[in-house]
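One protein chain is absent from this view; the other protein chains keep their places.
Showing chain A:
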Amino acid sequence: MAQDPYELLGVGRDASADDIKRAYRSLARKLHPDLNPGDADAEARFKAINAAHGLLSDADKRARFDRGEIDAEGQERAPPPPPGGRRWREHADGAEGARYRWHRGEAGSDDADAGEFEDLFADYLRRASAGARAGGPRRGSDVQYSLTVSFLDATLGATNRITLADDRTLDVKIPPGIETGGVLRLRGRGRPGREGGADGDALIEILVAPHPVFTRDGAVIRLDLPVSVREAVLGERVTVPTPGGSVAMRLPDNADEGTVLRLRGKGIAAHGDVPAGDVLVTLRLRIGPRDAGLVEALRNWQPPPDAPDPRAELMAALRRAGGEP
């Protein structure tokens, strides 16, 4: 068991941070293993004052130690039990006591009639209050459906018609931006209630079909856009498909392989207070077939001597990893 860190450093519990630092330094100078070779006792004490200083020099840890939340080794301490045997009773009679509800048989055995005592009571009272009426009004149960929607419908919003279990059809409004696993609740479209009880709800779990070109990434839609060398170098206008239709975009001067451009408001349609989302376009450079003219032009072209090495970053990363070939 570690000793009290204040005692170890020989300071009072109200010592200032400076007092603690001073006490630690003077002890460390005396007990340092280099000054006491072979002295196991000094080494042990040196370790102990280091640990004590580590605890007390951290204002947060020191405060927690003072409050008794952690011990001298910095370990969490369980809250001290209050005196007397009242503790279990307090817990067991509180709402959390349901954790230790009694049930017949061994753990894991099939005890379907486990003593749901509170439920029995509540049930009894409900029946009693329902009086002579058999059953009484009962809410209809919910019914679950799953619905696969296209990527574009999930992005822009749409209305899809589904056929319910009882052959009724239902128009489901797909809100823009819904993702796979999202659930739409249609009030009153589940099983009918009994004797004046409310109808249940239809719960529709949404599955969004993948799109061949667009992908969803949180609040944005991503798209890889192939561009030619000429388009990239000369910064030409290109046509970019978006979920809502194609738009024209001029490539910036410094466009390169992997450059990401943002098309504001061309992604997930606005819904509620959320404004329309963006499309992030990643440029993919395509050289294409070797045209004699291009080959000729490049052959006659000399990059300037100070042109950056396209592999500079790669080599730097290799060097940092200590694996220079």
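Quick note on the criterion: contacts are C-beta pairs under 8 Å (C-beta built on N, C-alpha and C of every residue); 3 or more make two chains touch, one makes a residue touch a chain; residues count from 1.
Operating definition for what follows: contacts and distances are computed from a predicted model.
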{"item": "Listed names \"Zn-finger domain of CDGSH type-containing protein\", \"Membrane protein\", \"Chaperone modulator CbpM\" or \"Spore germination protein\", with the criterion being the UniProt name of the chain not displayed", "value": "\"Chaperone modulator CbpM\""}
{"item": "Candidates A:Ala17, A:Leu35, A:Ala63 or A:Ala92 - the one touching the absent chain", "value": "A:Ala92"}
{"item": "Chain A, residues in touch with the chain not shown (by the definition above)", "value": "75-79, 81, 85, 87-102, 106-108, 115, 117-118, 120-122, 125"}
